[in-house]
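Please find one structure pasted underneath; my questions will follow.
Note that one protein chain of the assembly has been removed; the remaining protein chains are unaltered in position.
Chain nomenclature is as follows: A and B, assigned in order of appearance, with residue numbering initiated at 1 for each chain independently.
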Amino acid sequence: MAYEVNGKTIEHDEEGYLTNLSEWDKDVADLIAKDEGVEMTAEHWEVIDFLREYYEEYQIAPAIRVLVKAIGKKLGPEKGSNKYLYELFPYGPAKQACKIGGLPKPTGCV
Amino acid sequence: MAEFEFETEGVVKKFMFLNRKAPYGTIYALEVLETVLISAAFDQEVCLAFVDDGVYQIMKGCDTAETSGMKNFSKTYRALEGYDIEQLFVEKESMEARGLSEDNFIVDVQVIPASEMATLIAGQDVVISG
Partner (left out) sequence: MLHIVAKSPFERNALESCLRLSEPGSPILFIEDGVYGALDNTAMSESVKTAMADRSFYVLSADIKARGVTEQVIDGIELVDYEGFVDLVVDKGPSNTWL
């Protein structure tokens, strides 16, 4: 299974998560977002960028509860809520945003 | 690994994850760490203990760039605070037997002697060992 972006073939698993995290770029993100039915806005990118920074620092994608708290701290309390994040990523901010951001499925995602 | 069950509502148990193995030679350390992260979803009272070669799990400066396909999960111990897991204990005897001090660790820990560690272990409702 693979995404086709700019003539490149990028492998993914059965759920759509990238096989090789280093192959991610913004065009790949846009394509995955389209597959997911998410129209990317600045607010979406804010969350994706945050997740990628978090992953870079800790080598995991955060559980949703941790993500909500950390986003609230970084981007302001009005954004640190389940509601806000689910509006951006209706199928689950942790799962869906990680997929678009080229990260693995969050550990502890139950 | 010990068998255990999470109670569903309102019951908070004391869980200890007892780490005794070095990080990259076997899968124990990573498996325990993933279990820790998952357990955080259940709002239990969780602590981690590092004894024997388990103290090597929290060494600063791990770099797995040249080991193929091995994730550097040492950094992940630093995420535990965000998961409200702040009770990390190191056994003094194990640390000193390996020529280490607190300065070698990537996270803040409480260093306690074996006798205190024994009491801490004895006071848990569930110990998950790896």
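The criterion applied here is as follows: contacts are C-beta pairs under 8 Å (C-beta built on N, C-alpha and C of every residue); 3 or more make two chains touch, one makes a residue touch a chain.
Keep in mind the model is a prediction, meaning the values are calculated, not measured.
Engineer: Give the labels of the shown chains that the missing chain contacts, considering the complete complex.
Structural biologist: Every shown chain touched by the left-out chain: B.
Engineer: Just name the one of B:Gln44, B:Thr64, B:Gln87 or B:Gln124 that touches the chain not displayed here.
Structural biologist: Answer from the full complex: B:Gln124 touches the omitted chain.
Engineer: Given that one chain is not shown, which residue among B:Glu34, B:Asp52 or B:Asp84 touches it?
Structural biologist: In the complete complex, the chain left out is touched by residue B:Asp52.
Engineer: Determine and list the chain B residues touching the chain excluded from the picture.
Structural biologist: Touch set of chain B with respect to the missing chain: 1-2, 18, 20, 51-52, 91, 93, 114, 117-119, 121-122, 124-127, 129-130.
Note that in this section only the chains that are shown with their structure count from here on.
Engineer: Taking the mean of the CA coordinates per chain, how far is chain A from chain B in Å?
Structural biologist: Each chain reduced to its C-alpha mean, chain A and chain B end up 28 Å apart.
Engineer: Once bound in the complex, which stretches of chain B touch chain A?
Structural biologist: Residues 34, 37-38, 40-41, 71-73, 75-76, 78-79, 82-83.
Engineer: Across the complex, what residues on chain A touch chain B?
Structural biologist: 57-60, 62-63, 65-66, 69-70, 107-108, 110
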